[in-house]
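The other protein chains are all here in position, but one chain of the complex has been omitted.
Take a look at chain A:
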Amino acid sequence: MTVAQQPEALNFECETGNYHTFCPISCVAWLYQKIEDSFFLVIGTKTCGYFLQNAMGVMIFAEPRYAMAELEEGDISAQLNDYEELKRLCEQIKRDRNPSVIVWIGTCTTEIIKTDLEGLAPKLEADLGIPIVVARANGLDYAFTQGEDTVLAAMAHRCPEKSPVSETEKVERNAIQKLMNFGKKKEDIAQDESEYVDHPPLVLFGSLPDPVVTQLTLELKKQGIKVSGWLPAKRFTELPVIEEGYYVAGVNPFLSRTATTLMRRRKCKLIGAPFPIGPDGTRAWIEKICSVFGITPQGLDEREAQIWAGVEDYVKLIRGKSVFLMGDNLLEISMARFLIRCGMTVQEIGIPYMDKRYQAAELALLEKTCQEMNSPLPTIMEKPDNYNQLQRIYELKPDLVITGMAHANPLEARGINTKWSVEFTFAQIHGFGNARDVLELVTRPLRRNNNLKDLGWDKLVREEAKI
């Protein structure tokens, strides 16, 4: 463990915040798909709508359960009444789609004109009979994936406080559905209960595709740990029960507000673990949860070794290569830690926002990984400046740059390999079983190069004389 390297700590820096990222309202794109009975109403301008329309690509044609409440000049100058306007639109949504929840996404504009969404929502909720959840996912305060954080933090308040058994009067809403669910749950419990160790209830938070939810749940089941619920669930009506004293664990690095809300407002105990990205991360995540419950993890050594053996063909391609993460989705620390474990050198970790408390275990694992792999400790650049970063990239000539789409093609044209960072947000990257999928993405430009080498087409821009 102790390597002949000076015990220097991770270096944190902060630049100008002039970087490219997605607007946090983009979270509606994956959250409306995750929460099947929801409807997301983004209260903003044409700018927001244009972004969503283009960023969501083909999905926009699939009659998504999202819409813009497009503000007009009359709304800005308060000639129109916010409440009446929102009521009119929400009534239309209720009529056309009949969702179980309407999520209002507050934007920059509602912040600036100070629309009191949090104040209007309970009133309209009572009038309309549909829960209204307010999340201020705006570009003034947040970047990209932090949008999900604001939505889940707001949802955390809506999780039932007690199991439905003791609270019969609450069953009224969606009675039939709840009844059916209840029946199903009971059957499962009867079957499974014996397989689990006796431990306090554990609720996981973070939106993941259903297959990944199943995988991670099964992974914990192997250790005898039962996942009592998941925030968010497939449906709003199935939000997990969260009682005081429950344990919670995050699956994504950008969920600090949600974690804070669960701890402070719902009195939960947060298990601070590295995130289950990469086989090393997944193992550390499980180990940490086990240790909190006093369980000795079973068979993790073999499991991790087996996964590493399975991806060796990919790891071989990137071992010894360098990578530069420009930073735009907050997955960067976990990604860098995993790639260092794969034998890569990380030159810079750009990240929009760094919560050192929520990510503490992940940062510790990063540091430990660097020491074990005998890799220099990278600089973590919070609020990076893309222009400066490009200068550093030209200088360092990394083998791979993980970056947003705005820079990818121009860098490729200059002979620098890139991987589009947003893909990591939409691909399945969690757990043991998806390690290969992450590496599939990371190695793609390098494999492409193996196919195209010898053609001599690396630099495809004309150098123009600089004045």
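To be clear about the criterion, contacts are C-beta pairs under 8 Å (C-beta built on N, C-alpha and C of every residue); 3 or more make two chains touch, one makes a residue touch a chain; residues count from 1.
Here is the rule we go by: contacts and distances are computed from a predicted model.
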Exercise. UniProt protein name for the omitted subunit, picking from "Protein translocase subunit SecD", "Electron transfer flavoprotein subunit alpha", "Light-independent protochlorophyllide reductase subunit B" or "CRISPR-associated protein, Csd2 family"?
Worked result: "Light-independent protochlorophyllide reductase subunit B"
Problem set entry | Of A:K46, A:K397 or A:R448, the one touching the omitted chain in the full complex | A:K46
Problem set entry | Touching the absent chain when the full complex is considered, from A:W30, A:Y247, A:Y358 or A:F432 | A:F432
Seminar exercise, completed: The one of A:E13, A:D141 or A:D301 in touch with the missing chain is A:D141
Problem set entry | Given A:I102, A:L220, A:I318 or A:A408, the one touching the chain that is not displayed | A:A408
Seminar exercise, completed: Contacts from chain A to the absent chain lie at residues 17-24, 43, 45-47, 49-51, 53-55, 57, 60-61, 64, 66-73, 75-76, 80, 85-86, 88-89, 92-93, 108-109, 111-113, 138-144, 210-211, 214-215, 218, 307, 310-311, 387, 390, 404-410, 413, 432-433, 436, 460-461, 466-467
